[in-house]
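For this depiction, one protein chain was excluded, whereas all remaining protein chains were kept in their positions.
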Amino acid sequence: MNSKIKAKKNFNSNTLLLVITIVLFCVLYAGGCIAYGSRGFTHFQTFLNILITNAGLICVACGMTCVMLTGGIDISVGALIAMDCMMLAVGMSKGIGAVPMVLLVLLVGVVFGIFQGFLVGYLEIQPFIVSMAGMFFCRGMTAVICTDQVSITEKVNATFYKWANSKITIPFGGYTNNKGKYMVPYVRPGVVVALLVLVVIFIMLRYTKFGRSLYAVGGSAQSAAMMGLNVKRIKMGAYMLSSILCSIGGVCYCLNTMAGSVTQALGLEMDAISSAVIGGTLLTGGVGNVIGSFFGVLINGTISSIVKTNGKLASSWPNILTAALLFIFIVIQSIFAAIRARRK
Amino acid sequence: MEDNVVLTARGISMTFPGVKALDNVDFTLRKGEIHALMGENGAGKSTLIKCITGINDYEAGEIRVEGVEGPVKNRSTRDAQNIGISTVYQEVNLCPNLSVAENLFIGREPLTKLHTIDRKSYNSRSRKIMEDLGISVDVTQNLENYSLAIQQMVAIARAVDMECKVLILDEPTSSLDDEEVEKLFNLMRKLKEKGVGIIFVTHFLEQVYAVCDRITVLRNGAFVGEYPIADLPRVKLVAAMMGKDLDDLAEIKKEQKDFAKEPMEINANGLSHAGTIKPFDLKIHKGEVVGIGGLLGSGRSELARCIYGADKAQTGTLEVDGQIVKINQPIDAMNKGMGMLPDDRKAEGIIADLSVRENIILALQAKRGMFRQLSRSQQEEIADRYIDLVQIKTASKETLVKQLSGGNQQKVILARWLATDPDFLILDEPTRGIDIGTKSEIQKLIVKLAGEGKSVLFISSEIEEMLRTCNRMVIMRDGQKVGELDHDLSQENVMKAIAGGES
Partner (left out) sequence: MKAWNKIKNWPLLLPVLALILVMAVNIIHDAATGVNPMSFFAVSLRDTTTNGTILYGRIIDIINRGSEVAILAIGMTLVVSASAGTDISVGSVMSLCASFMCMNLAGYGVSSTTTLAKPLIVGLLAAVLMGVVCGAFNGTLVAHLSIQPMVATLILYSAARAIGLLLCNDLIVYVRNPSFAFIGAFCGPIPTPIIITIVCIIIVSIVLRKTALGMYIQSVGINAKASRIAGLNSKLLIFLAYMLCGIFAAIAGIVASSRITSADSNNIGLYLEMDAILSVALGGNSLGGGKFNLAGSIIGAYTIQAITTTLYALGVSSIQAPVYKAIIVIIIVVIEAPPFKAFIRRFNAQRAAKGVKA
């Protein structure tokens, strides 16, 4: 048996999924440009706006991807963001500084993540149940903190206001508007944070022990344990990471909305999950990466952007379309899984 | 601790709810020996191994490992690995979604200065490890792209590469072919020379005598004895494992008659299922026992599943009792008088959390349909009858089936099918992993069923067993039916037919 044992021809559905995702994004975006070119869809700034609006979601999707790689899920993220925003808003209106509040929010994220991770990892409770309870807890807690909408104005906290309104300009891709003024493209600080998170998580997943062990746990938790990995701790780490990234995302989100309210970020977990799934993360775990999820976010963002640009469609359409996309990609995944099972 | 002893276990006891799994068991492993751990199913081999590797938490006794002060109590496989105990299990315990190299190194990856994983280094080291074992694979490919045998070799390579003092091989050969087994044995001998102590668990007696130096026998969770291999010939080993000399197996006598004249029960023409079995023809007469010979993965289970509709046939026609039938799923086959005992008892046989009674009546109830429920008294009557008939050892008919031993679970499934009064019964490895006493009971039952005019399709890895019970044998190779043997059924002929070729 000296001849090289050939691997079965690799049916690389994972790469294929990513390609489909990128192509879908390009098609959608091109479609938007053709349909709404006259309303400024073709401008570079429109793309940047998608990034600005979804900076929080990018962070959340990165965390979601990590959790989903282990075969779990975290549906508490939307509610956690609402709680974060409410904490920021109420805290700052009580006169606490922006930096301590942000640190506090991150700390709450860590604690919350440790708690959820402990329940999933060490007590082996279904992730869905744990994070659903987490979701209701955070949503209710938001109401316990304050039942009204609280805005963060310049008067409330000048620093936070300055962060939210500062522009980071980009030296290319500008356009001249109809008044003849040259518009310099820009992003908000949230985008920089989000992209930083994206890069860090990408590197972590690919080049660190923890990152690889997330894949191992998702591939087969039992095997991972047999191979001497501390599965419980790794799972806990994943949920902790998700909650921390979610809290970072919460700050980015708050920089956009500048308010705290009980109904904020309703259904955001759905966007994060669908972004990850659309980006090729398998629901069963073990396969996926954050680049795919990033494109998933962009697709969701493009859809909302198109609906918004259209202006006549009902507000519920982005919700329905996201769900429909999630549905389509879940079906594609399941078909791929069936094909793969048949080849065995 | 004595010289040259690497591992001792003294007085290990452990109970699962209601069962004494291990009772005061001793075990000693010396440096550079291959030590077989033998016993029938339920004897406590796996439990003992799990106690050593830290998966089970034993209640009494102590385990000592050379080089470690005091008794060792592993809390996880990781602890066990840290003190030099590596394990390879029957099921491949690797991650299919990672590359071969990652599987070799996960949890102990070489790091670069930045504390990131040094991919280059472990890829090249992996290449070297696999080459040393004489297996040349692309280590950067995902594991799922390779066959089960290769995956098993990767698992062994991983265990071996971890500088272990104790290597535990828990039935590693069940998915390997002869050549691969030989390769594994060479590897084991090499490690033995290096002074590694190897615990080898297997069901194949020949393999024990091929490589082992010493045998420890367990029975019903108790320690029977430790013997050098030379002092324990096969017959004595079997006697030690079973606790009695049993020559029951020879008693089974099958009727020899010409079945060609008998009416046809099953007539399959060109049935196939893409990817698992190529088109085949098969005729089975009433009262006939037909065996399927072939290696694991030759398509013998798949052939049966295809007839039964467990995997829907995509081509061909099937006649049952002279009538062409269309079978889309198992219930269709059942309505035509078929029954199938699948090879994987846990995954496809028992409904673990239901009672013995419910497990027995399940198929009959399914056949009757949802709206014609058997009354409770009918159910109990049927359950009692079959518990008695196939002699299921259970506390009561309301005991959950998962609390029964493997052999009794198998009998429950048999009872389930007998209760439907089938004309044609498919038995896929009905005797795997059960004790010899139950084995012979099941074999006798098969012959008895045939005597009642029922047809049986019998699949087993043990050729002797099929020779004893079958009237005719179908030979499978590489997902294809390659021949039939109806007279001169002998071990030699069957082996030759299975192996194929001129040699």
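Here the chain labels run A and B in written order, and each chain numbers its own residues starting at 1.
Operating definition for what follows: a residue touches a chain if its C-beta (ideal position, glycine included) is under 8 Å from a C-beta of that chain, and two chains touch if they have at least 3 such contacts.
Not measured: the values here are computed from a predicted model.
Colleague: What are the shown chains that the omitted chain is in contact with?
Modeller: Those shown chains that the absent chain touches are A, B.
Colleague: Taking the entire complex into account, which one of B:P330, B:G407, B:P430 or B:G479 touches the absent chain?
Modeller: B:P330
Colleague: Touching the hidden chain in the complete assembly: which of A:I168, A:V199, A:A323 or A:I339 does that?
Modeller: A:A323
Colleague: For chain B, which residues touch the unseen chain?
Modeller: 310, 329-331, 334, 340, 342, 347-354, 358, 362-363, 365-371, 373-374, 416
Colleague: Take the complete complex as the reference. Which residues in chain A touch the chain that isn't displayed?
Modeller: 73, 75, 119, 122-126, 128-130, 132-137, 139-141, 143-144, 147, 262, 267, 270, 273, 283-284, 314-317, 319-320, 322-324, 326-327, 330-331, 334, 337
One rule holds in what follows: only the chains that are shown with their structure count from here on.
Colleague: Sort out for me which residues of chain A touch chain B in the complex.
Modeller: 1-5, 7-8, 10, 203, 207-209, 212-213, 215-216, 218-220, 222-230, 286-287, 342-343
Colleague: How about chain B: which of its residues touch chain A in the complex?
Modeller: 76-78, 81, 87, 89, 92-98, 102-103, 106-109, 111, 115-117, 119, 134-138, 141-142, 145-147, 150, 158, 179, 183, 274-275
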